[in-house]
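Structure below; questions to follow.
The complex appears here without one of its protein chains, the remainder shown in place.
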Amino acid sequence: MKKKAGKIIFGIVILVFLIIQIYPVLWLFMASVKPTVELSSTPFALPKSVTFENFIKVLSDGMIGTYMWNSLKVTGVSLILIILLSGTAGYALSKFRIRGKGKIYAFFTFGIMIPVQITLIPLFIFYSRMGILNTSFSLILPQVGFALPLSVMMFVSFYNFVPDELIEAAIVDGCNPGRIFIRIVFPLARNTVITIASMYSILIWNDFIFANTFISENSAKTVAMGLKDYVGAFGNVDWGATYAAIAISILPPLIIYFALNKWVTAGMTMGATKG
Amino acid sequence: MGVIKSKRWFLAFLLPGLLFYILAVFYPIEESIRLSFMSWGGIGDKTFVGFQNYIDMFRDRVFYEAFFNNLIYLVIVVAMQLGIGLFFAILLTYMTKRVTLVKTLYYVPCIITTVAIAQLFRSMYATEPMGLLNQFLQAVGLDQFVTSWLANIHTALASVSFPEGWRFTGMYMVIFYAALVSLDPSVYEAAKVDGASELQILFRIKIPLIKDIFLLTLTMCLTGALRGFDIPFLLTNGGPGNTTELLSTYMYKKAFSSNQYGYGSTVAVFIILESILVVFILRKIFSEKKEAKS
Partner (left out) sequence: MKKRMLSILLAVSMTAALATGCGSGGSQDSGSDDGVTTIKWFTSRPVDGEIDQTLREIAENYSAEHDGKVVVEFETTADRPSYLQKLKTLIAGGNMPDIIDIDADPYCQELVDAGMLVDVKKFLQDNDRYDDFYPTALKYQEFTDGSMYTLPLEYHVEMTWYNKEIFNQYGLTPPQTMDEWINVCKTLKDNGITPISVDGVDRWPVQRYLAMIPFRETGNDFIINLRDGNEKMSSQTGKEAAEFMQEIGQYFNDGFAATDYATAQSMFLDGKSAMYYIGDWEIAAMQEAYDAGTIDYFYLPTIENGKTQANEFCVNSGIGMAFNSETFDDKTKDFVLYLLDNYGEIYASKQQMSPIKTELPSDVEFSDLYMRIQSDMENTGENFLKPWDTYLDADTNTTMQDNLLLLASGELSVDDFCNMIDESIAANVK
């Protein structure tokens, strides 16, 4: 009897927390099909009438497609760079016997502590001089730079579990360090790659600060910035349209997340527990 | 560790990442430090002012307010992310069915952009129209607690901290859960045979075993909270008054609203130093424990 009651309470606790965690997402989708008037008068009630006007409005100006493409570009290129650069640097820091590499590793991990906002002024001036504002690169540089410390750390801790004997054997077989990396070490790190990719794809896709500072041209805007398109002159926001845009913009990460979920979790186990 | 000795290959693998990292992270730091000794309004020449910005900062009432707000913000965020995250990770280890589903759904908030989260919570906290939180309070008969959470100076800071904590709780839970289930059962099966209770196993064996994870998550979580920005910025922009001003929103305001780039950079340098200090202390504590144990 007591055991059963405990089980029910247990279930309720799990369920309540579940509601707290996912209700907001459901609410976002609900809000996007509500007429704007209802949104500001009864935001939490179920929609009295469902309207797709908001979606039509957002899709008809065609910009959201451009924004999503821009976000995809930035996210995709950043991920590839993060994985390539941290995969190779991690290899150097783990599998080479070179003096001073401990210091270089410490130098990398130091970056975890640096707040990203400090880059805004210096990088803006730098980009401006180079004439690369409003390019995907202006977002990719800081995204990749600030992702490197943690991802290098994760790669190093994974590589440390790859037995040195394996590499010694490969050397004896006549493999050079480049081949060893491509054929043996990097393929083993698949879970680390997925962990990093899943984590940073979400973070980069949702980035607001960098895009808000470095992008002003409509054609180069990313999704998070596009969400601010519906702000009027004196601060009046068309929330219906904004929610529709939000609903569209969070679909890709949600799809990726649900599709790759087991990989994400498996990756987390590898990446985090061995950190 | 490490067996390959070729310096050439070492550099070939290391340099691309290292150079990128230096350009993206260290060049801005160097520039920030340089700017923090300057006075610059964005137009015309920068003038060197020595330590004046630092002197001004330590006399600035709002700076101290932001600093203490940031501490409270930090405590709330860390307590939620690690406390609640660990609690539910433990609960999940006792679940037999649908663990993956529940875990998957718990994680969902980290996927949503902060612009959406900010508006969501603004609606929840509002009194006009009555937000969800206040509706709930009324429903359970706690009418006296109904307030406009973001406008009330006593609740505003906690109210802007909560969404940040909420957002990443699921992520930390997943990390903790992964660590807990990866423990070798034989370690605690023996204790069970010896008659240890579940709670004892949990606190004496399981949690100490995932100590390294704590260092990692605590580092992520603390530095994350020290640079907290988006949600307070979008929800209240530091207000009402400066009751929800954090160091990073204050830095941003000074640089980009007040055009005091030099002063803003000074606050930025302070944030960097503060973050480094925190991580340094953390490492110290954990490594001392390790030594004491071994």
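In this document, chain identifiers A and B correspond to the written order of the chains, with residue numbering beginning at 1 in each.
In this text, a residue touches a chain if its C-beta (ideal position, glycine included) is under 8 Å from a C-beta of that chain, and two chains touch if they have at least 3 such contacts.
Quantities reported herein were computed from a predicted structural model and do not represent experimental measurements.
Displayed chains that the missing chain touches over the full complex: A, B (touch as defined at the top).
In the complete complex, the residue from B:197, B:258 or B:287 that touches the missing chain is B:258.
Only one of the listed residues, A:121, A:147, A:185 or A:199, touches the absent chain: A:121.
Chain B residues in contact with the hidden partner, per the touch definition given at the top, are 40-44, 122, 125-129, 147-153, 236, 238-242, 253-254, 256-261. With the whole complex as reference, residues 36-37, 40-41, 61, 72-73, 75-77, 79-80, 120-121, 124-125, 127-129, 131-138, 140, 194, 197, 212-213, 216-220, 228-239, 256, 259-260, 262-263 of chain A touch the missing chain.
The definition used in the following text is that only the chains that are shown with their structure count from here on.
Measuring from the averaged C-alpha position of chain A to that of chain B gives a distance of 16 Å. For chain B in complex with chain A, the touching residues are 1-7, 9-14, 16-18, 20-21, 23-25, 27-29, 31-32, 35, 88, 91, 94-95, 100, 102-117, 119-120, 123, 129, 131-132, 135, 166, 169-170, 174-175, 178-179, 181-182, 210, 212-213, 216-217, 219-220, 223, 226-227, 229-230, 248, 251-252, 255-256, 261, 264-265, 268-269, 271-272, 275-276, 278-279. Those residues of chain A whose C-beta lies close enough to touch chain B in the complex are 10, 13-14, 17-18, 20-22, 24-25, 27-28, 40-44, 81, 84-86, 88-89, 91-98, 101, 104, 108, 110-123, 125-126, 141-142, 144-146, 148-150, 152, 160, 164, 167-168, 171, 176-178, 180-181, 202, 205-206, 208-209, 223-224, 227-228, 239, 242-243, 246, 249-250, 253-254, 257-258, 261-262, 264-265, 268-269, 272-273, 275.
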